[in-house]
Every structure is written in C-alpha cells, then in structure tokens.
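Here it is, the structure, as structure tokens.
Here the complex is missing a single protein chain, while all its other protein chains stay put.
Order of writing sets the chain letters: A and B. Residues in each chain are counted from 1.
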Amino acid sequence: MYDMKALYEAESVDHAISLLVEHPEAMVLAAGSDVFIKLREGKLAGREFVSIYMLDEMRGVTLEEDGTIRIGSLTSFSHIVESEIIQEFIPVLADAVLMIGGPQIRNLGTIGGNTCNGVTSADSGATLLALDAEVELKSPEGVRIIPLSEFYIKPGVVDLRPAELQTALLIRKAAYDGYIGQHFIKYAMRNAMDIATLGCSVNVKLSDDKQVIEDCRIGFGVAGPVPMRLPQAEDTVRGEVISKDLIEAFGEATKHDVNPRTSWRATKEFRLHLIETMAMRCLTESIIKAGGVVE
Amino acid sequence: MAIGKRTIRVDAYDKVTGRAKYTDDLCDKNALVARIVHSTIAHGYVKTVDTSEAERMPGVVKVLTCFDVPNRPIGTAGHPWHLEAAHRDVEDRLLLNRHVRFYGDDVAVVIAEDDVTADRAARAVKVEYEELPFVLDVREAMEDGAPQLHEEFKNNILGHTSIYKGNFAEAIKEEGLIKVEGWYDTPLVQHCHIENPVSYAYMEAGKVVVVASTQIPHIVRRVTAQALSLPWGSVRIVKPYIGGGFGNKQDALYEPLNAWLTTQVGGRLVKLEISREETFYATRTRHAIRFHLTSYVRPDGTFVARKFAAYSDQGAYASHGHGIAAKGMGAFPQLYPCDNLECDAYTVFTNKPVAGAMRGYGIPQAMFAGEAHIDDIAKALDVDPLEYRMRFVMPKGYAENFSMNVNYADSFRECLEKGMEEFDFKRKQKAYANQTGDIRRGVGVAVFWYNTGVWPISLESSACRMVLNQDGTIQLQMGETEIGQGADTTFAQMAADTLGIPFKHVHVISTQDTDITPFGTGAYASRQTYMGGFAIHQTALQLRDKILKHAQTLTRMPSYNLDLVDGYIVRTTDGERLMSLGKLATDVLYSMEYSEHITAESTYQCNSNAYSFGCSFAEVEVDIPMCKATLIKLTNVHDCGTLINPALAEAQVHGGMSMAIGYGLQEKMLFDEKTGRMLNDNLLDYKLCTTMDHPDLTALFVENAEPTSAYGTKSLGEPPTCSGAPAIRNAILHATGVAINETPITPHVLFERFNEENRFERLKEEQEEMQAQPVGAGAR
Partner (left out) sequence: MSAPQYKTVNFTLNGVETHKMIDVRSSLMDMLRDNYSLHSVKEGCAVGECGACTVLIDGEVFNACIYLAVWVEGKEVITTEGLTGPNGELSEVQQAFVDEFAVQCGFCTPGFVVAAEALIRSGKTYTRDQLRKNLAGNLCRCTGYENIINAVETALERHHAAKVNAKVE
C-alpha cells in the first residue's frame, strides 16, 4: 500500500491540468516507476497525486505533415522500440531506450517521465538531445514548445511551470533527414537492469562521397549534471574529412565539453577516460552506419 | 531404481502453478505489522528513544525499544547446540540493542495495524545517540586504540587460530628458492535470495508459534527459546517452502524478535517482513577476507615453505564468527601439501553489517586468494598453470588427520582432464598467447577443496520418520530442509530405492514443524544428502523389516525369503509377486488380531566426513579501453560422488557458478566512509547477475562413489561457488598480463589496474607502430 494522501485520476489532458490547478500541492504521476520508489522510501509519503497514466491520448508515435516525429509523452519505451516511424527515421532512439531496465520497466516507463525526471542518467536524454528534440508543454496558459536542452535546468529540475504537463516530444525533419549514421552506447556495470555510468549518442550526416562529415551531433548522459551536448567536439569534426586522427581529435575535444563528477558509482577520472573512448567508438560506428570508412 | 535418474522434482508442479505456499502466503491478511527502527549511526549508545509521536498515531498498537527487551544476550549462528560451553556460539546481541555497532543495527520496533501506519510510525520514532568513533577496515580495527566493539574481545579480535608445521624459517634458507608473495582481497557480498526473510508469530495452546522462512527450524526453536528464556518445548517453529537461503537463513535472524513481539501484544498475530534494503544491511553477509600469501618454491615448482595470513571481517556481531576464516585456512595446507607452514587466521569485528554463513563458508574467499596465488607462482616460474596444478594439487591417497578424510580417488586430475577437454583449453591457451589490440581473450583455471558437513567440529545427527499408508505409499519426514536445492526429491529417491517402492509412492512432507518433525539440524554445510542419506537408509531398513515380518504372517513364507520390490512383496526364491504393499498395509492396519500402524523412525549420528573436489575453467574477453571483462564461457567439473539426481546436480552447479560469476566480476557491498551506511542496498545498485550477464554454463561430473557414504554421495550444495572467481581472474591475467588481486573485477578495478600498468598508453603506442607498418597487423 502506498502512502498517498489522495489520488486524482485524470480523464483527459485538460482534466489533468484543471486537477493540477485545483490541487497545487499535487504531483503528477505518469507511470510512477520512480515515484513509487520514493513513496516507499518515505520521501514523498503523504503527498497528493494527479495520475495521468490512463490518458491514452498522450500515447503513440506519429509522423506529422511537415515531417515532425511526435512522441506522446506517455509512450512507453517498448512502444517506441516497436514504432515503425522510430525504426525508420531515428532507430538510435529505439536502441537507446532498449537499454533501459528490463522488459517490465520498458513496458511501464514513459519517455515523458524519463525527461521530466531531469536526471542525467536517463537513457533517452543523450539521444533526444543529439536529435535536437523539442518538448511540448500544456498548461492553463496554453501550449508552448521549447528545445529539450532548455527544458533541463539542473539535476532533478526541469522547466515545468505550475499546472503544466509535458504532452509530447518533437523531433523535426531537419534534425533527422540525412542523418543516417546514428549510434548509441550505454556504459553500465550490468548488461540489463542498470543505471548508466555514461550514455553516448552520436548522429552524423556525411557528404555524398562519404568522405566528409557534414554535420555531427553528440549527446552524453552523466557527463555533467544533466544530459548535455558536446559543442566543441562537434565543431572539431564538422566539415572535416574522415580520418583516424580526426576521430582521435574528437575524443580529445570531449574533455573540454564535459564535467563529470566523482560519486560512489564512478570516479571523475574513470568517467573522463570512458567519455573519450565512448565518443570515439560512437562516432566511428555512426560513420560506418552512414556508409563511411574510418582508416 | 530411482537413484541416478533425472527424476522430476516433487515440488515442481506446485511451484510452476504458483500453488507452493511460502511464509507470507500463509499469513492472515489481518496480522499486525511490525517495523524495525534501525540505527542511523555506525557506533554508539542509544541515549533516549522518543516514541510519543509514533504512539499517538491511530493504528499503532505498540512501540518497543532497546530499553524494553530481555537482558539475555543471544548467539544467532545456526549451529547445533553444544553440551560444552566452550564450543558454543558467542552470545553478543540483544533482541534490540542499546549499544549499536553498525549503521542499521536494531533499536526499536513499531507494531501497527497496517503497513502504511507501521512505516509512518517507524519514521516518527526519534532516537538520540551518544556517538562513538567507528572503524570499517578490518586491519585498522585490529590496531591498538581502534574503536572497541565488544569489551571482551581485545583489539576486536573475535578469533585467532593457527596451523604451524615443520620449520618455515629454516626451510626458506635453502638456496635458489623463488619467493612469490601477494595480498588478495575479497569483498563483502550478500546472499540475495529472492524471498526476503519473513516470519509471523502468534501464541496458541500456551506456546509461541513462529512460521518462518528459515533453513534451520530446529535450531531456530532453540535460539528463540533461549532468547525468551522459555522452555524449548514452548516454542514451535514451522518452516514452509522458502524462497532461497544460501546460508543467510542458517541464522536465527528475526525469528526470536518476532516471537518476543507476539508475547508483548498478548499473543496476537504479528508479521515481521523485512525489506530488500534491510535484507542487505541488517541480516548477514559473506565475510570479506584479506589474505597475505607467501610461497617459497624451487625452480622445478616444488613447494618448500608457505605462509598464510587471513583477516576476516566479521562486522558488528559474532554470528558464525571465526568458523569461516578457520575453514578457509584449513583448506590451504591440504590443497597443495607442503612440509613447512605458518598459517594464521584472524576474525575481527568492524562496524559493518554482520557476516554469517554464506554458500561456501570461507572457501570462495580462500580459493580466490589461493588459486590466484598459484597462477602467480606459475607465472613467476614461466610454466603452464594447468600443468602446475596437475603436478602439485592434492595427490590420490592423501589423508587428513582431523576430519579423517581420505582422497580415495584421483578426483582433481580426473576433473581437470575432463574439463580441459570439454573446454578445448590447451588450444585456446596457445591461440591467445600473443595478442595485440584493444580486445583480447584469455583462459584460466582454478580448483577447489571442500568437505561435507561439520563433523568432527560439531554434531552431525539426522533423524527420519517413515509412515506407511494403507495404499502402500509412505510419508517421509526429515528435519533436513528443502530450500530450493531439491533435497525433498533426492530424499524421496533414496527412500524409494532402499525401501523397495516406486518413487511416486513416497510423499515427502516438505514442511518442517518442530512439534511434529523429527530432529535434524537443517540445510547447511552441504550436509543433507550425505547426512540425511544415513538416516533415510537406516529408517528404510527398519520399516522394511517390519513390513517383511508382517509379510511372513500374511504370505506364510519366511521373511528371509521375502523382499520388497517396486511396491510388492516378492518371494526371492522364484521372483513371484505375492502381494502388493498396499494390500499388506491395509490388512495389517485393520487386522482384528495384529493391527499395527506400520512406521519407523530413527536417528543416525554421523561420525565421518568426505572430501568433495572439482575445478572451473573460464574464458574471458577483455576490452581494454572500455575496461570491461566479459565472460565467454565457464565450465565446472565436480566429483561429488554418486549423483542421486543428475539433473538436480547440474542445476545446483549452475546456480553456484552464477554466484561465482557475480563474486568474480560484479557483486560488492559498498559503504559510505563518513557514516558507515551501506550505499547500494538494493537490487539495482548491487549488481546481482541478470540473464544478460551470463554465458551458457556447463556442469560436468566425475562420479567416484564415496566409500563412507550411504549412497556414495557427498557435498555439492556449496562447492560450485568456490572456484569460478579465481578461474575468471586467471583468465584475465592470461588475456592482459595484468594480475588483479581483488574481486570483484569490475570496470573500476580494471581502470585502476590498467592505468597502473600503463596499458592505455601501451595500446596507443602499439597502434602508432601498426600505423607505421600496416602489414601483418593484429594477432587475431
């Protein structure tokens, strides 16, 4: 039995928002995979909750007319993996969320919950950032859309205003069109049911002759307080001819972007070593997937 | 014959359908709920406990504290009682403690009407402490001036024993000796049975009844009665199916506390179920042992003198105590015999969770150190580590004076040869000899030593009851417990064969109820098949005698010409089936002249022990820049004598191998240095192996029937956990040339060691060289 003071079950997105207005102390309960754990620890005990879990209108992946991929915030990780749209255009997101927990957690957990948690180890974070994802937010004031990079404020804190719900994640056509080379590496101590020591997601767009990296985006989880992009590393390779030295320069450049910390889960030194290694491997794999060759 | 067959488990149907009942499944839903308040400091005294807020909460029945409990220290280890005080377990804790000795010690208990109220009330109990300095490191705890946990154990040393032989100092003067020395570290790990310890207690007919998830119901009865100062017969322990134990439940964990709680609420039903987190920090662990090993060998490899020192981290209370380190030390001189020895083992209190029994009981630790050390010697001598073992591991005929154990067969060499062949070890060893590049493979081997049961250190006694039904089937009752290993099934196989009835005609009573079940000390020390086997054999023969006596009356044939075969009374002179056992049982029970309910019950005291040996072969792939070692293949070979049920034996080995993989690569309890709090007390942060962390596991056997055993069998429960970790360590050494002297060999450890040995830079240099001369690159 969970120690909840009250549970308000929302029947629609608008109802959820009005419940949040009515009960300003209440927390949003999506699938609850993290909330239930905190409740059990006594951390959120006695709080009120607005459950949005039953809102099927917030589920599903759709391709909009302008080519935007829209992922409803309550879409489970499993459904993202199974989505043909995801598999066709941004398979890297499927690869990333397939690394989360085990089947039960992937059936329960939602992409919205994963981003609204604001934790740096969220497995979807690095990839969504590398895909220039945007978030759609709905409140009594209306709808606003902001880049995911701005949604993350600090550990555990995201840009959600009072009575505001995150309703979808959006990936624009310009962000995936031509970015055929996509790769994700999760580094963890186990091969399943684990929290990321680091997560690295790279996507590249190569020139027609596959010799030059026209664009490269890299996102990292746990390389800093929140999931982050690595602009200096990206600049190092953008417009450059593919070579082993370039890959090494990319790895070297990551050091200037990241800010990992020492915790009992891993030391800063170890994370820095891995960031460089993972970035190089992830870029190499992305280039190969895009049809390029690293020699 | 049932023995030797891959007989389906007697409990399989109930377990796959969800019908098998475990403790919590049996407990009434309206039971009162107990929650323990644990200390939030590592060492100190409870000054006050403010229970007022908790007591004011509606639904709170009672709050009890360390100031309320009986002042009767208890020893919790699941050992048989000893008639001599000197051989009894240390009694060093109360049901709740004012002197708290680790972060998570038990301070108070809330009893409430439901879970939510119990949680809230437990959080509302305010404890004020007088804090004392604490010590987490085993060697620091031994130093003068270190915080003292128990007054009577100076320098925190709970136990120190030695084995000295020959003249070490003189022997090492020999010229030309090669000295190999190393420190080896093993971690604190937890059993992680999937069912957390749980019990419920109530009073009935003037007795305290505790239904509990335990491996040792009869021992728990004794400890509970002692804790409550009750006559032993006033306590009744019932053990239903349990969700694993692995030694953790070979301890009186919270059953005595639960028993006391019901007495404090007028005998009402109280359930005490602890959480996964509490299971980690507040039950028992495997002792972390630090070893210092030194060997002096001649250039031809022969051992001249060896030194062994072990420092075993006991944590806050004695529990099983020094027995673990002592057992680990005992294996050392036997495994590779040597004339000159100096061995010392210390068990030391620290302000950490309490170490107790865990599958392997000191041997996984000792084998990690000892078998890593053997590879280090082989490396120093530049010889093949497998050949080295073949030459020097315990020879056939080796006899040990204390346990009276004899190595009757050449088990080690037979196991090594069998494993080597299946593993294709020699070929792989050569193929992986000179690798370059980021990713490399390696193979390693390790052996283990084990014995069976606890004789002559402790009592070995087992009782059995057989009750004949009117249909010719029997009830089989044993004090020895089914904890998942398959004991009920193997017991039924033995009983069926010795008695002469079909396997299906044996109904095993799986539940132990100390009011009803014959005495047996329970599941530990890999003893049950061996010890229980004697009791079953003896009792079956007694029952058979009774049956054949009646058969003489009923068939008019002399009993010496009769036998019981496959459930029928058979005339041995011509093999004729004269009557079924069912008919005999019915005719005898309802006879107007000689009615008898045919039963047999007997106790067998075992005064022997038996060696059980084997080895592990491991293959790893090491990704050096990623600091990851992946296990590719693991094979275990065991000689546990005759296999009663080969399928269950394999299953048992798989589980032990899995535990060894976790021990070698993943599992470790971590503590906050500043507070002593356990950091990873959950199944996300404690890296128990998932399905994704294993290769397929191969279990092989060499079957040399054990001559001292009733059924030719000997220990198998614990041995599979013993040699996996050092085999993995030795494979990593083979792959990378880097010796890692601690386990688990996690990416963190690999990063540190590769850094120390400049492996990352060497890889870069290697790559630059290869770029300069791109021909013939890469050995693989």
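Here is the rule we use: contacts are C-beta pairs under 8 Å (C-beta built on N, C-alpha and C of every residue); 3 or more make two chains touch, one makes a residue touch a chain.
Just so we're clear, the structure is a prediction, and the values are computed from it rather than from any experiment.
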item: Candidates B:P256, B:G486, B:G520 or B:G712 - the one touching the absent chain; value: B:G486
item: Full-complex contact with the absent chain, from B:I163, B:M203 or B:A651; value: B:A651
item: Touch criterion as defined above, residue of B:D11, B:D313 or B:E619 at the omitted chain; value: B:D11
item: Interface with the undisplayed chain - residues on chain B; value: 6, 8-9, 11-22, 24-25, 29, 58, 116, 191-196, 241-246, 275-276, 483-486, 647-648, 650-652, 654-659, 661, 682-684, 688-692, 694, 696-697
item: Residues in chain A touching the chain absent from view; value: 1-7, 9, 32-33, 36-37, 40, 46, 51, 53-54, 78, 101-105, 107-108, 191-193
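In the analysis below, only the chains that are shown with their structure count from here on.
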item: Chain A and chain B, separation of their C-alpha mean positions in angstrom; value: 43
item: Interface residues, chain A side, partner chain B - complex; value: 1-3, 42, 45-46, 102, 187, 189-195, 197, 244, 264-267, 269-270, 273-274, 277-278, 281
item: Chain A partner contacts - residues on chain B that touch it in the complex; value: 114-116, 119-120, 123, 625-627, 666, 670, 672, 679-680, 683-685, 687, 689-693, 746-748, 751, 760, 771
